[in-house]
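Complex shown without one protein chain; remaining protein chains in place.
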Amino acid sequence: SCLAVQAGLAARYGSSYPDVPLLIKLNSKTHLVKTDQKDPLSRRMLNVDQVMDLKNNGLNILAVGYTVYLGSEFEDTMMAEASEIIFNAHRRGLLTVLWIYPRGKAVADEKDAHLIAGACGMACTLGSDFVKVNYPKKEGAKSEKIFTEAIQAAGRTGVICAGGSSTDPKDFLERLSKQITVAGAVGNATGRNIHQKPLTEAINFCKAIASVTFIDTDVSTAVKIYNGERDFNI
Amino acid sequence: SCLAVQAGLAARYGSSYPDVPLLIKLNSKTHLVKTDQKDPLSRRMLNVDQVMDLKNNGLNILAVGYTVYLGSEFEDTMMAEASEIIFNAHRRGLLTVLWIYPRGKAVADEKDAHLIAGACGMACTLGSDFVKVNYPKKEGAKSEKIFTEAIQAAGRTGVICAGGSSTDPKDFLERLSKQITVAGAVGNATGRNIHQKPLTEAINFCKAIASVTFIDTDVSTAVKIYNGERDFNI
Amino acid sequence: SCLAVQAGLAARYGSSYPDVPLLIKLNSKTHLVKTDQKDPLSRRMLNVDQVMDLKNNGLNILAVGYTVYLGSEFEDTMMAEASEIIFNAHRRGLLTVLWIYPRGKAVADEKDAHLIAGACGMACTLGSDFVKVNYPKKEGAKSEKIFTEAIQAAGRTGVICAGGSSTDPKDFLERLSKQITVAGAVGNATGRNIHQKPLTEAINFCKAIASVTFIDTDVSTAVKIYNGERDFNI
Amino acid sequence: SCLAVQAGLAARYGSSYPDVPLLIKLNSKTHLVKTDQKDPLSRRMLNVDQVMDLKNNGLNILAVGYTVYLGSEFEDTMMAEASEIIFNAHRRGLLTVLWIYPRGKAVADEKDAHLIAGACGMACTLGSDFVKVNYPKKEGAKSEKIFTEAIQAAGRTGVICAGGSSTDPKDFLERLSKQITVAGAVGNATGRNIHQKPLTEAINFCKAIASVTFIDTDVSTAVKIYNGERDFNI
Partner (left out) sequence: SCLAVQAGLAARYGSSYPDVPLLIKLNSKTHLVKTDQKDPLSRRMLNVDQVMDLKNNGLNILAVGYTVYLGSEFEDTMMAEASEIIFNAHRRGLLTVLWIYPRGKAVADEKDAHLIAGACGMACTLGSDFVKVNYPKKEGAKSEKIFTEAIQAAGRTGVICAGGSSTDPKDFLERLSKQITVAGAVGNATGRNIHQKPLTEAINFCKAIASVTFIDTDVSTAVKIYNGERDFNI
């Protein structure tokens, strides 16, 4: 597991937390410009050699990440940058994670299970170690069921689910458990569900997530870990 | 013959199948953005030196491939990238295959025999070893007849036909036989007609295709090979 | 403290004022093209190596600066250039200041406190030493209060306030004092409020600003410094 | 004299015809996208160093060529590429020919004598050895007369006329004679008028063109050469 951050954050804070393994996210955008104004485009801000330079200066960097907006009018630019990053990262011993989200005027439903499977397939053809996608949604279907298409399309690429918007911890852990045990996801990328909790609660929540992810802990035990009634360490 | 794959697939799976000769496809796109939204543009994702790096690390790579959308508003970008790739590939001893498809707002009929001949002529002027095109269609004309214009336009560049959508195996083999014996194509690039069959049937179908392509086997014999009633090996 | 100038000005005037520490502003634009015609885009004009060349030829250069228009359709270009500049500047021992202004068709209110906090957060994720932003404005709210969100979002990046349009010196010093003592800004970038005063008055005003910034001088004392009734030197 | 071909054709056929001196045409486009859809843009596909590489491998290359669409919205790209090519070609001892055609939404009349003179002037300012232009046309004016403006504008750059659409051989030779003896063109670039004739007739036609171009043969003699009644060799 590692913490996904922009290079600037890594450079300014990384030496204060040398035990935290880092993933450097190489592109990013604001959400001000909406799709109906211009299709999404997020460009590479640093290259892999620059990341290696940060690593060689002592930062605990394990991986690089990059977002591709599948179906954007600019997907050609992002697919080319992603491909270059993966090639260079693997030559230098870094793992790669692609965030792939279907988005743009051509995308009617960003949570469509087939599109998300396509995103996983793209990550596989680009050779990424991991891909982070949204959890599919379909009226009348169980997400963990329709998600298996994505897991299969990803082949040897591990699938990580986006944590999504803040939800009740128990619901979150139940969903996570199904993603991993039923659908076959290899992990979860959680942001707001951790950041927006008080510190102790956040730590316990991380432990609960880790227990589900690494040793398939059942949900009720995971909830106890979250409540501080049990502990979990790797 | 070789298997056309993206570089990422080659990197992740190639070492598991060292006997399969590979063609690395250097560009790709999704089909989400339609021509009426934006003319097609597919960019080079890796360069030939990076492909050589994969080859030097042990992958069984024979060729590189690249798609040009003829008649797209962005054909200038793709023609320039194709030209650079062919130049570099030939210097390093790799074969080249161009996929050339007329597509874009300016293209009224993607299967027009003259446009497909133009695609073959372009591949020839760009110096590619092979070109993959769609099989032309014209109301009231036999495709294998109007296809000869394309074969002539290709000059010393070998013409390969796209397999097209899934069809009945016998129809497929008949069409293939005419492409090769009447029109003069040098081969066929088959995808869905193989991928979407069970494994044994797919292997037999590959053998049938190979027998037609390499030794001009007649259609009824080829159908027997497909049915497993006869065998064919190179 | 240092004087922010374009590279050309530094090259032509810098050797005449060797005691003035310089920040080289690496991009710039005119205000002729308005946002409703085209979203703002300001490109890097020199790179950090060229700045180092000027420095090695004797110019007193401490820092480089770059403007990002957050929410512009071209923010991807400016974020990528800013990131590259910060990486290279820090490797060569230069400080960095980002000017980040929300601007473009997607930006309804350029002085919105949350957007300005977002600008500060972006500067932090890009790893800049300092960020210069506009002072937020909200009907019925005290700017120094809503500005604290921006200071927090900036993390370890120091926040500098834009001086804004010319105002009464006492009002200016009061506002500055609140920016620094209440909100937590680390400084102020002042242009017109100095340039458009007579020389002696401008010098006294600089001293007054410095006293507030560096030793938290109270406003009435600062006004006296501005009036030449007291002196201040670092 | 030399044969203008794309690099790919040269690479595949050049070694079969070692006596034919070649001009490598460095850009090209299809005519599918019309000017009302998008102004013409044709990009450089290989650079001069790559051409030298082909030459050093044994191809009989004398010159490089490039097309500029004067008045296109993209003329800036083509003028910059043409300039770079001419600079590099001359350093490496290759001759240069620019094809310059006024074309685009801003061009009302592509055969306007002043625009064609402007094309010749542009070739001169870019430093090309030769420029190929269309023969001007004006209601009520003799083309060979209004063409002298272009010859003058070209200065030390030799002007070559486009052969144009297929015409009667006698008319062609008369027009050619006037282009060379009246207007001052240095030669002619002929395509379809040769390619679309049977081989013997085409050879005789080439000889007739050469006799007019190199020794100012009168038209009636040139027609005899074309008819095989007389011979001409350099």
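Chains: A, B, C and D, in written order; residue numbering restarts at 1 for each.
Everything below uses one rule, namely that a contact is a pair of C-beta atoms (placed from the backbone, for glycine too) under 8 Å apart; a residue touches a chain by one contact, two chains touch by 3 or more.
None of the values given here were measured: they were computed from a predicted structure.
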The chain left out of view makes contact with C, D
Among C:Leu46, C:Ile146 or C:Val159, the residue in touch with the chain that has been omitted: C:Leu46
From the listed residues C:Gln6, C:Thr148 or C:Thr181, report the one that touches the chain absent from this view. C:Gln6
Pick out the residues on subunit D that sit against the missing chain. 70-73, 75-77, 79-80, 82-84, 86-87, 90-91, 102, 104-107, 115, 118, 122, 124-128, 155-157
Interface residues of subunit C (partner: the chain not displayed): 5-13, 28-30, 32-34, 37-38, 41-46, 50, 53
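In the analysis below, only the chains that are shown with their structure count from here on.
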For subunit A and subunit C, chains touching each: none
Most distant chain from subunit B by Cα centroid: C
Numbers and ranges of subunit C residues touching at least 2 other chains: none
Report the topology of the inter-chain touch graph, choosing from line, ring, star, complete and other. line
